[in-house]
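Below are the structure tokens for one structure; questions will follow.
The complex is shown incomplete by one protein chain, all other protein chains being positioned as in the whole.
Right, subunit A next:
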Amino acid sequence: MNAGDAPDIRALQADIVIVGGGGAGLRAAIAAAEANPQLDILLLSKVYPMRSHTVAAEGGCAGVIQLHDSLDAHFDDTVSGGDWLCDQDVVDYFVHHATEENLRLEHWGCPWSRKADGSINVRAFGGMKIERTWFAADKTGFHILHTLFQTSLKYPSIRRCDEYFCTDLLLEDGACAGVQAIDMRNGTHTLIAASAVILATGGAARVYRYNTNGGIVTGDGMALAYRQGVALRDMEFVQYHPTGLPGSGILITEAARGEGGVLTNSDGYRYLQDYGLGPETPLGEACNKYMELGPRDRLSQAFWHEAKAGRALATSRGEAVNLDLRHLGEARINERLPFIRDLARTYVNVDAVHEPIPVRPTAHYTMGGIQTDRHTATALPGLFAVGECASVGLHGANRLGSNSLAELSVFGRVAGEQAAARASQGPAVDPRRLLARAQDNAAGWESLREARGGEHLATIRDEMARAMEDGAGIFRLPGQMQQTCAKIAELKGRYRELGLVDRSRVFNTEWLNAIELGNLLDVAEAMAHAALARKESRGSHQRIEDFPERDDAQFLRHSLVYRAADTPRLDWQDVVITRSQPAERHYGAAGQQESKP
């Protein structure tokens, strides 16, 4: 290409394009291939699929399997865990299909941990009344992802574009008609025409400074949809995981507590009993919904209060509390939590068999995302979204651990089938009709690659991450929230003055990081504004100073954020309530009282 010419575009065609090779994208691809083997399915990902962040999930994947458990119980735990902001029809569909999908993974080879007799074993997990978390030691996501990736290789109709970075959605006649991506090996702008597009791009916790997410988890799909006028829903709800390693934010799975680990403050005291989660349970006997197995939002909030009261430990990596596993003994730790032992040893130099692991809350999971209906369809015809990038209505104001891995399979399958149905009917899209738009887009990305402004990428990124922690963190305080909104607006302005150094087209990660930063800023904006608009406290969204109570009269509604010129536009959507009326969330002894007839 010569200066001034329209950028070269490579044009491809498929029936279905799936953006994202994590658990959700792979499950969708397999479902589409099974629904109609004639369809040409293209799976595109900015990393090789097995690098996707699903790989890092440790603890487990929900699905009712024990005789004394029931779908109703799973439904109740999910809805109350989500502080009644879950769409109950969606939760019903989910609990009905989770076990089936776990079994399907088993049939595809997933090495779920077993009991001595060879049947499936389940473990306790926070907020779940009865054990229903399937696990593969403490590498559940790793095994699910590799099983799905390897199984996907069976289907000749699934083609892959590995290390392609999706930059745009392409529209025609008001419908999504394909995507545009950069081939990272050589910088080629590539358009892929398709009558159905599935976004499965994962979460966005990289907008925060301390987080459990991989470097690639930058909210790209959310930003892609947002820019086309699709609403982002419930974006104010971001889950802090109570047990990350201080400094890096690397996750120590909740399964460590499910197996009987306890949290203590600098006095060696199990402080959770002071936060409505008691009474204290015996050491090593984890008890569902009590103490360490309370829901994540409560545990993270308790840490915040302990730290404020000066009862956190000061470590060289910042404030922390202790996660003590010593009483479990070496054999159990090695059997159930081998990866945790390895992580603690490697990253904080602690052997969990002999010493407690220092932990602190870190940003972990985005409950909200691209608004979809219960069939994973967005408001833009032809565009589907699934997995952590989507808001299908399952998690409400707080996700229960192990529901999200199950979500990938349950709704990944739905997305694949829905996209297959659309692609089987519709006429193929002619890529030539998308060319002019793709060239315009490419010209924009080319000018970013050549950007010569005075602003520094890493500085903007770090300032954003700090601002989000200050104003959209565990507790959202009045003045700070406004400051964060203002800061994000300022950073968006400065982003336009970015200066990049790397002019290469070959694996130019500076350029790609700059595109990711643009996406992160859009997502941060949506989160901060949704948080400001929700004038109540619910689930992970806590405004202890100005609106400390839940306000069902006004806010038993999903927030919707639409992109607009200056500040985003807010709207609201009713929650689907079928059979569980909002009640108070009780854990510990209070929860026991309440569940008695």
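One rule holds in what follows: a contact is a pair of C-beta atoms (placed from the backbone, for glycine too) under 8 Å apart; a residue touches a chain by one contact, two chains touch by 3 or more; residues count from 1.
Everything below uses one rule, namely that contacts and distances are computed from a predicted model.
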- Query: Which of "Oligopeptide/dipeptide ABC transporter ATPase", "Fumarate reductase iron-sulfur subunit", "Electron transfer flavoprotein subunit beta" or "(Fe-S)-binding protein" is the UniProt protein name of the chain not shown?
  - Reply: "Fumarate reductase iron-sulfur subunit"
- Residue touching the undisplayed chain, where the options are A:Tyr269, A:Tyr347 or A:Phe475: A:Tyr347
- Touch with the missing chain holds, among A:Arg10, A:His96, A:Arg159 or A:Arg317, for A:Arg317
- Residue among A:His107, A:His327, A:Arg452 or A:Lys535 touching the omitted chain: A:His107
- Listed in rising order, the subunit A residues that touch the chain left out are 47-48, 50-53, 55-56, 100, 103-104, 106-109, 111-112, 114-120, 139, 142-143, 146, 150-151, 153-154, 162, 185, 214-216, 247-248, 250-251, 317, 339, 342-343, 346-347, 457-458, 500-502, 504-510
